[in-house]
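Input: a single structure, listed below in structure tokens.
With one protein chain held back, the other chains of the complex are shown just where they sit.
Let's look at chain A:
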Amino acid sequence: MSRPELQAPPEFYYGDTEAKKYTTNTRNQQIQADMTYRALELLNIPSSQPVFLLDIGCGSGLSGEILDEEGYVWAGVDIAPSMLQVALEREVDGDLFLQDIGQGFGFRPGSFDGAISISVLQWLLNAETSHPTSSPPYRLNRFFTTLYSALRNPSRAVFQFYPSSDDQIQLITSIAQKAGFGGGVVVDYPNSKKAKKVFLCLFVGSGGGQQLPKGLEGEEDDHVRFERRREKEKRRDRTGKRKGVKDKAWILKKKELYRQRGKEGVPRDSKYTGRKRKSIF
């Protein structure tokens, strides 16, 4: 299966069924929650400070729920109406907007204390029409410049996204820097296939005071257990060497062999040969 962003534009890809699936899948919920907590950590908001956040691509409110739990006041934008509908049903506290982030925001300067965005930016990297306003660099530029002005100074914006190549990371960071942002890319678990996560960590008004956080290192230990042993077992089965049960044919063959060798007391064959005893024995 190819990446979702290559299949259809987000507002169509996340239709009613996909929106439900996306939100009810517990594995997906877990991943989204982990990434939201990590993004909040990277956002580095001093605790006890009451802030107003923007959730870019809030979707069905999986990340919004966590913002609610943590006591943040927030507003969210998303382009998929079905996802927003699910968010309404889940009764998240934030304000929801149906908005194409590639068209830019209309928020007044300095509106938000920070922004997070989970698994969204890669959707901006595909052109849907040949119109010039639909080209990825144009949309990214519009997005980052309007976001930059909507954020307070100083503040941060953290984006988790799935780039498919280094060129994409390059493109996104260069446009963000042109829009005025400082900061860069933070990669968690860079050596792991599954747990690797790319965060774009942008600063408004760095002023030398803000340093790019370090990505998490080390091996993740959350892969499925016994998977390797199961693989090995399967491989042995496939070679056909292992026949687990001693069936009737095998028993008859052995008895025949013993008789030929002249062994005494070999039981005679009957309809009971190789049958299982009743459990009453």
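One rule holds for everything that comes next: a residue touches a chain if its C-beta (ideal position, glycine included) is under 8 Å from a C-beta of that chain, and two chains touch if they have at least 3 such contacts; residues count from 1.
Convention: contacts and distances are computed from a predicted model.
> Hey, which one's the missing chain according to UniProt: "Exosome complex component csl4", "Trm112p-domain-containing protein", "Large ribosomal subunit protein bL21m" or "Probable metalloprotease ARX1"?
In UniProt, the chain that is not shown appears as "Trm112p-domain-containing protein".
> Given the contact definition stated above, which residue among A:D16, A:E41, A:E69 or A:D95 touches the chain not shown here?
A:D95
> In the full complex, which residues of chain A touch the absent chain?
Within chain A, the residues that touch the unshown chain are 49-52, 73, 75, 77, 79, 81, 84-85, 88, 93, 95-100, 103-108, 110-111, 129, 131, 133-134, 142, 146, 152.
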